[in-house]
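All protein chains but one are shown at their positions in the complex.
So, chain A:
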Amino acid sequence: MKKFDKERVLLAVAGPVIALAVAFVLSAIVLIASGKNPVEPFALMFEQAGFSDIQVLIINQASMYYIAALAVAIGFRMNLFNIGVDGQYQLAAMMAAVVGAHVALPGVLQIPLLLLTAVLTGAFWSGIAGVLKVTRGVSEVVATIMLNSIATAVIGYLWLPDVFGVKVGNNNTTGEMHDSGWVPGIDMGAAGEVYGLVILAVLLGIGYWVVLNRTRFGFDLRASGASETAAAASGVSPRRMVLTAMLLSGGLAGLAGLPILLGDTHTYSLNFPTGIGFLGIGIALLGRNSPVGIAFAALLWAWLDKASPELDFHGYDKEIAVIMQGLIVLSVVVSYEAVREWGLRRQQRRVGAELAAGHVLGATTDNTDKEVAAR
């Protein structure tokens, strides 16, 4: 039995490793095609990863990627594609900033209040897509894309000076938040500060694993993702599960912008990072929806982001990193599917072989199985 466990680890690692290797090779080809040295940019970027200030930047960035990717992943686990993480986290961050600027409670209450505001806003926004899906059958993909665009418009409206906006020079902001809602960073000396909410990201990762793998609800959710029909027959109400998963995904998404909001900017302005929700999709894919895998993927993405600006100083274009991210996502999709099928077949073959060796009777029944599967 241990053999099959080891096998599963091997299969879990094989997919990402193949994908990354292919992506590196393809990026190198792109570099060669544009007449550049295919190795040096990577060497430069690896070198960057050694500097402690860059490391802090990577960790801070990764914490937001991580939360966004968890939000995407929880949808993926039951075959829901929440493309709307982007709109959800931006709207949630803005609402948290607004509440933070207008409510002044002591820190022990203020910070939970802000987190709750973000969770509820994100869940509300994804919940619209969830309700549309279970009542009207609207695809969540279409609904969440639309909601992203609506979120942009809503944010623009809330920025108006006579709504919640505060003009600072040419910049739209929501005004400075009361400092009881600031989350102190972890001081790393000259390297800078790690956002305090990095810890929240870690806790969310642990919570994600526990809920999915150790609770009844998590089992139902995974069952729904693995086979909608079997889950329904097992007693899962498909509509309720869709709605719950959408709410959870949106609630998590709502937290994705908070590490930087509460740790650094303290206001929601035009400079607030965008696009984290979309990056989260690729990161969740690369991390195979597993909390550990997503952590590695988020760090990898953040490294590509934060190490690439250095390339500009050496005559390379930092967009190489973006090309690389795109190539990773492409190769991930291909290699995971290939590895999955290969793994299933391999196991079927091994089970057949083991039974043939151990139990002769069992081996003969395998004919029936393959026939059924082949039909």
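Keep this in mind: a contact is a pair of C-beta atoms (placed from the backbone, for glycine too) under 8 Å apart; a residue touches a chain by one contact, two chains touch by 3 or more; residues count from 1.
Note that contacts and distances are computed from a predicted model.
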Legend entry - Candidate names "NADH-quinone oxidoreductase subunit K", "Respiratory nitrate reductase subunit gamma", "Sugar ABC transporter ATP-binding protein" or "Membrane protein (TIGR02226 family)"; UniProt protein name, chain not shown: "Sugar ABC transporter ATP-binding protein"
Legend entry - Which residue of A:79, A:180 or A:237 touches the chain not shown here: A:237
Legend entry - Candidates A:102, A:167, A:314 or A:349 - the one touching the absent chain: A:349
Legend entry - Hidden-chain contact residue, picked from the options A:124, A:219, A:278 or A:296: A:219
Legend entry - Footprint left on chain A by the chain that the document does not show: 1, 4-5, 8, 213-220, 222-223, 226-227, 229-230, 232-237, 344-355, 358-359, 361-362, 364-375
